[in-house]
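The following block contains the structure, expressed as structure tokens.
Here the complex is missing a single protein chain, while all its other protein chains stay put.
Read from first to last, the chains carry the letters A and B; within each, the first residue is number 1.
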Amino acid sequence: MSLSSKLKEAWIGLSAGTVTLPYPLAPHPPRPGFRGRPVFDAARCIGCGGCASNCPAREILIHDPCQELRVIRYLGRRCTSCGRCVEVCPEKAITMSESFELATDRLSDLEQRLTLFMGSCQRCGRCFAAPTPLDALKLTGYRVDDLEAGRWVCASRSAPPGEPAPDVEIEL
Amino acid sequence: MPSRILLSKLATRFGPAIERADLPDSDRLFVYVAPAALREVSSHLFGELNARYVITVGADDRPFSGKYLVAHDFALDREHVLGSVMALLPPDAPRVDTISDLVPGANWAEREMRDLVGIEPVGHRDPRRLVLPDGWPEGVHPLRKDFPYDKVPEGYDPGRRFAFQDPPAGCTVVPLGPFHPALDEPAHFRLFVEGERVRGCEYRGFMVHRGIEKLAESVLGYDDIPTLAERICGICGCVHSVAYAQAVESAACLEIPRRAEYIRTTLLELERLHSHLLWLGLACHLVGFDTLFMQSFRIREPVMWMAERITGNRKTYGLCLVGGVRWDITPEVRSELRQALATLEGEWRTLLSAVGGDRNLKARTRGVGVTSPALVRQMGLVGPVARAAGVDIDCRRDHPYAAYDRVEFDVVTAQEGDVWARLWVRLEEGLQSIRIIRQCLEKMEPGPLRLDLNDALPPGRIGVSSVEAPRGESHHFVVTGDENRPRRWRVRAPTYQNLQGIPAMIQDQRLADMPISLGSIDPCFSCTDRLETVDLSSGAVRTYGEAELRALARGGSREGGAGGREGSYER
Partner (left out) sequence: MSAELLSAALLVVLGALANVALVLLSAPFFQGVQRRLTARVQSRRGPPLLQPYFDLLKLLGKEDLESGEAPAVQRVAAYLALASILATACLVPLGFPAPLGSAGDVLLLLYLLLLSGVCTLLAGAAAGSTYSWVGVSREMMSMMVLEPILAVALCVGAVHARSFRLEAVLDGSPWLSGAPVSGGLMLVVMLLAFQAFAGRVPFDVAEAETEIMDGPLSEYSGQKLALFRLAQMVKLVVYAALFVGLFVPWGSGWPFPLGFLFFWAKAFALVVLVALVAATHARYRVDQAIRRYSVLLAFSLGAVVLAALGR
């Protein structure tokens, strides 16, 4: 019964020894360079919106409650750790951490929220004029973000300002 | 210039029927013909000119040209040409003559086109639903441009059932699926069994259809789609993201930096290594040989570590953007990779020599699931399934992309066409992959990793790309568009074709050989939005009515009858 090949196969196994790890009973940190969860630094962020427009999962939402304030919400639910936000950030305000043990029963644990004070012009007092990258997001075919509900809405289907956005089912 | 030669052949024969031709490159040809002539031209192409059928694409082009587009993609492997013969159909009641009687491999593609775009293949011998769930209302086609990606149509009929075929005379039906403890995902194979022999098979799938193509057309941008594409499949993700990027680059005439090409090649071959080892493990698990399953996964681990070292993740590499790659292979990584390859090659060869003499394993795989070269050609089978039957096709050599025209490698073929031959072809291909990676590391040129793209890509351009996935040819068809996203993106995974060959492969075989025959085509379920059923029954066969089966199953949920009943995800 092909004894020699069976012995060879058994030998392959026994000579390799035991290779399984006792994780999670013992920690096993990933190697450096592992793409885990991105970490946002509010101190360095300038509110350009590049991360929001380049996130393939649309998990970074941006909204201006008033002229001087910009709120950025990284929701983190569908984040695939692709690292596009890190790549496009001009201020290196986003770094890729190595943390992957993110399981929780509260979605809000995954969120990172930045509230930024946007500098206004020293002469006229208004914020820098359009078209900023954020305004580019709102061009036809793109979107308007509904921060309270935690969802993005396609601009082509979004409501006029003041009206509630139409109901969009986005799975959590 | 091969594409020009092909065009002149077609022009000589069909003259006025050819309305327009695009030759973006010496290996690409896109021919527009009058709708009435499409069948004739296709018949000549796939018949006398011996082109290989790849896929049929239906697209709603009404916002741009006011018409529907139907495209039959083909490949001339010896002449290294990829192309498409297309027709624009009038917008009301779009119909086109079927080619599925001339090219049996077009069966599913035409049914899918009918389901999702609403282009009727006239004369198709089996025009039943393929992709859409049973209760989906008639006349509602998700891939049309006036159908939003997140809409749930009115008129969904939960009581409607799929019309299964009747079994041939003398046969009983053994249904496998859609829910089965041995399955990871739902799929439904209906086997027609006579005694212990399988006489036929009917398949109903697409139960985990995710609406990927529709998402790409509606809400994602060019550079977002590679992240989506690599999640089409959990094993050959890099292939899909590279194929998509290459299709867009081909459409927009972008030449990516050479370093990026070498990096893409390296990661594609790393993916082939991991995929073949995974398949070996699964095939052994199917026949009850768990030790070899564990050992092949152990040998596979360093490949995953190297992928993580280069890209930051074991499987979803996040490698491609339109215009290049995102990760670099630094000198430290290069030396680590060389070391890992050396160890891997040693273990691979030991595995080869141990498995090669294993008569116990051969007993389960020799003479099982045999495909002939004629079947390969008829159904358009690709990859190791085709090469194990003696058909010498390989996209890396026939339609070179990335850095494959600059490295040397052998294309491994076998003659018997059974499961053992496929096993052997895959194992030998792994050694070739190691050879290719080594050459890439040698020849890698310094330079940028991606192009600086500052302008929008020209809209309305067609690009196709065929990449040799571990399972076969993965073919992407892209029509560029405005708003930073494509107008149409069609993904044809290799398993889409290979699964269509299953009924012929299991014909007159024992029931007990079903799982390993299915497993031997290495079905990539996620790629095709379906899953392989790995059930076995042999000997005792009983006739079960559908209702009877459901009564037997626990709570009626096991034999779920026809297809999926919920979920309105569109592509």
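General remarks:
The rule we apply is simple: a contact is a pair of C-beta atoms (placed from the backbone, for glycine too) under 8 Å apart; a residue touches a chain by one contact, two chains touch by 3 or more.
Computed from a predicted model, the values in this text were never measured in an experiment.
Under the touch definition stated at the start, the shown chains contacted by the missing one in the entire complex are A, B.
Taking the complete complex into account, B:Gly288 is the one of B:Gly139, B:Pro158, B:Gly288 or B:Pro331 that touches the chain left out.
Contact with the undisplayed chain is limited, among B:Asp73, B:Asp223, B:Glu308 or B:Asp513, to B:Asp513.
On the side of subunit A, the interface with the absent chain consists of residues 6, 9-10, 13-14, 16-20, 22, using the contact rule stated above.
Summarising the interface, subunit B meets the missing chain with residues 174, 180-182, 284-292, 294-295, 298, 358, 360-361, 363-364, 510, 512-513, 515, 534-540, 542, 544, 549, 552-554.
Throughout what follows, only the chains that are shown with their structure count from here on.
Interface of subunit A with subunit B (complex): residues 1-2, 4-6, 8-10, 12-13, 16, 19, 30-31, 33-35, 54, 56-58, 80-84, 87, 96, 140-142, 154, 157, 168-169. Within the complex formed with subunit A, the subunit B residues making contact are 148, 150, 218-220, 223-225, 227-228, 231, 291-292, 294-295, 298, 301, 305, 308-309, 311-313, 316, 318, 326, 347, 350-351, 353-360, 482-483.
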